[in-house]
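Quick one: structure below, then a few questions.
The complex appears here minus one protein chain, its other protein chains still in place.
Order of writing sets the chain letters: A and B. Residues in each chain are counted from 1.
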Amino acid sequence: MQYISNTEQDKKEMLEVIGVSSIAELLSAIPKKLKSFELKIPDGVSELELDRDLDETGHLNKNFKYHIPYLGAGNYDHFFPAVVDRLALRGEFITAYTPYQGEASQGTLQSMYEYQSLICELTAMDVSNASMYDGASALAEAALLALRSTGKHKILIPSTVHPEYRQVLKTYLSFVESQIIEIPMKEGALDPDALSKAIDSESAAVIVQQPNFLGILEEVQAISDLAHKNGALLIACVNPISLGVLTPPGEYGADIAVGEGQPLGNPVSFGGPHFGFFTVKDELLRKIPGRIAGMSVDKVGRRAFVLTLQAREQHIRREKATSNICTNQALCALKGAIYLTLLGKEGVRRLGLLNLQNAHESYETLARIKGVKEFSKRPFFNEFVLFIHKDKNHLKERLSNHRILGPLLVERFYPELKSGYLVAVTEKRTKSDLQHLASAIEESLDPPFL
Amino acid sequence: MSKLIFEKHSLNHASWLPALKKSEEELLRKIPGRFVRGAAPGLPEVSELDVVRHFTNLSQKNFCVDANFYPLGSCTMKYNPKALDAIASSTSFSQIHPYQDEDEIQGALKILYEMQLYLSEITGMDEFTLQPAAGAHGEFCGLLITSACHKLNGNKKTKVLIPDSAHGTNPASAALCGYEVVQVATNPKGLVDVEDLKKKLSDDVACLMMTNPNTLGLFEQDILEIARLVHKAGGLLYYDGANMNALLGISRPGDMGFDIVHLNLHKTFAVPHGSGGPGSGPVGVKKDLIRFLPAPRILKEEDKYLFEKTAPHSIGKLRSFFGNFGAIIRSYAYIKALGREGLRGVSENAILNANYLKARLKDIFEVPYGGTCMHEFVMSAKAQKKRGVRALDIAKRLLDFRVYAPTIYFPLVVEEALMVEPTETESKETLDEFVTILLEINREIHENPQTVLDAPHTTPVGRIDEVTAARRPNLRYKRELKQEAGNKKQEVVIVK
Partner (left out) sequence: MIDTSKLKYTATHEWVSLSGKTATVGITDHAQKEISDVVFVELPKPGRVVKQKEAAMVIESVKAAFDIYAPVSGKIIKVNDKFKDSPELVNKSPYEEGWLYQIECSDLSELNSLLTEAQYQSTKRNAH
């Protein structure tokens, strides 16, 4: 395949205008030594062949559409109405550049402004940027902001925060004078006594994930109070789908609230591209990293939108920028905005309740199975851990027979939680899905079925 | 006036979601009251049709590659083949989870593995990571590797050298990683000044970050000498791949002596820009640096693809999961479709188109660095400025002719810069029309400059008041607040 529009005749005429006889002549600035290699890439193919080839590769994957997924852990199987993709994948959105020329980008800019407004409503925070790479990097940027704005150097983070987010935080903070202090868990939630002991006047922020990686609800209000009493900021990392039902971070005093936006309109897609959302209270407005759209007027007073607070950004401040970020996953955030709009006030509540309903129904069914052990009595939203002390390959075989993908074996991240499985249950899971999961587990625990 | 979605109102059933099986009250008993949200979030209430109309109308206020010539220098706004979108959205690739077991995702791992090989071959590097989410994220990754490498060798290096023509992200990334940024001058030919480089090299220098061709669209002819000097001083050579669209199948950063490379799949490898992301910024390294790459790498053993289990020297993770897979797969398909000849054709035609435009425009605009360019070039509106019209005004006037503006005021080393990158996918006919438009604008500058100064005239809005936007930021819609005895009170909506 080639996507070139010039004919051979065009090329000839163009070379004449330039005043050279061949394209090779245009490459004379490149030393000969640097031009003599043979590119070992296979020959090109037609679109028809390409399609077939990738279909074959695709069949090597087991996908969520034709299996029953119980995998979550940061990326969830939600239902997205067709409208989301039909709109977001319009050429006018997908093939436009970052809206630096405001007059030619009002569509993108207004949708960014609306995205920011929707995220503020959802989180009950004051200000949102136009999005970041993902939840993990948004959390890391939140910690950097806390260090910058407090002038202190300790970040307190419980072990119940997504393990990959903690790894990313470590990477991002490796150049900054800072100390990451990990707070252990108790019964699947942050241990409040350990936090009380660790926090001091040098603490810049306490991070909390709600619901946490293991699905459990953290005592966010008490944690928030403790953080503020010690002059530290509270950084909340929240699941946006839960906010139709759960208290939003703005109401329990979060100074910065971030999260993974994937559940809002973006398919799991092997972990990306998605977006991270990033919100703050008014006091931190001028320190927020990333791009932001603002409402203004044009020269005759018409409402107009524009990228604003740009003086913080890399292309202007260069080495003094607040962050080096120059993209905002705009298209993924747009999907989020369309999805939230389609939900509306009542829809977002119902969606949260559907998740709650299905997850609790599943929990009650599975926990009753003989041989399945509970992990924690604490409340949860749409994800929970259960112990199934049985050879993991054996269980996996049974699950595969029922066309089930997951749940996640958490000992991958928490060796102490041996044989613990993290089960994610969204609005998509049906009664029949649950029966399959329960049967698979029963079969694996029940020797006669071997 | 353009209404916000919050200012519209119609009936929203959200009937694409099923009904609850139990009452809300009964369901909420599952969690203690202190965790339950009282007032529902203030989302808009709009019917599906009105949502579709709203966002369709918004989309029509955008310029885009699908509708407009987009000669935005340094951004490589080429045609984004629709086949790539279709492949990325297919169920086999969009409906898979990063935590599935290796045996369930062999297709995804095969793509990532082969993509690592393709990019290594194209750039002449030894190994690639696909984890970084964007170009700037790739720079961050490359500098982390630089730092890890020097640290392991017991060297404390504090400086990063960057040419004064570099992208703003380069110094921002270096500063983010705690380095002191030292600028290297540009010589009269528009290339890195080797004498100045020599003066600034010392054993404090961690690396030199370069773009080749540079932001003036010129190939850095002294690159082999530069590489020798940097390596002799104990530094690494870092390649910002923003301009890789000039070199596919023509020359390779790895052969030039670069130790670390980042690419922008959303520029060179046809991932659509999506109004500002998602992109993807893979990073390639030479053999000695492989051990520092982000974890986990994708490996192949016999016929199985798998994740590397341990990586003691790795810089760690840069983001959750394995990168922007949806972007990576588009570029993978693009490379497969084009093949060896097609890739070379990309750069040859990009260079041909740029030189043709440059030849045709050099009589209208001053071109400070003459001679042959690569895939883009920078011209100056210095002469037009004398008549009171600046590069910004020309950029805005172009919008009236339905052409997106070139990059302006960059690179900083050129006064009133207009940076033009036509890309390989445009036809001669489109380029000729662009020349005609610029001739017309230039005529206006001489005869009726006010038309240009007041532009744009035909876009949904005219020039925007950026000062007020920044002085009194209005960053979100706020419902009318009811003032009650000085207390702010949010509108409360309870869902029954």
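By our rule, contacts are C-beta pairs under 8 Å (C-beta built on N, C-alpha and C of every residue); 3 or more make two chains touch, one makes a residue touch a chain.
All of these numbers come straight from a predicted model, not from anything done at the bench.
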item	value
Shown chains touched by the chain that is not drawn here	A, B
Contact with the hidden chain (one of A:T95, A:Q209 or A:Q310)	A:Q310
Positions on chain A where the hidden chain makes contact	286, 310-312, 316-317, 320
Residue ranges of chain B at the interface with the undisplayed chain	466-467, 470-471
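Convention: only the chains that are shown with their structure count from here on.
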item	value
Distance from the mean Cα position of chain B to that of chain A, given in whole angstrom	19
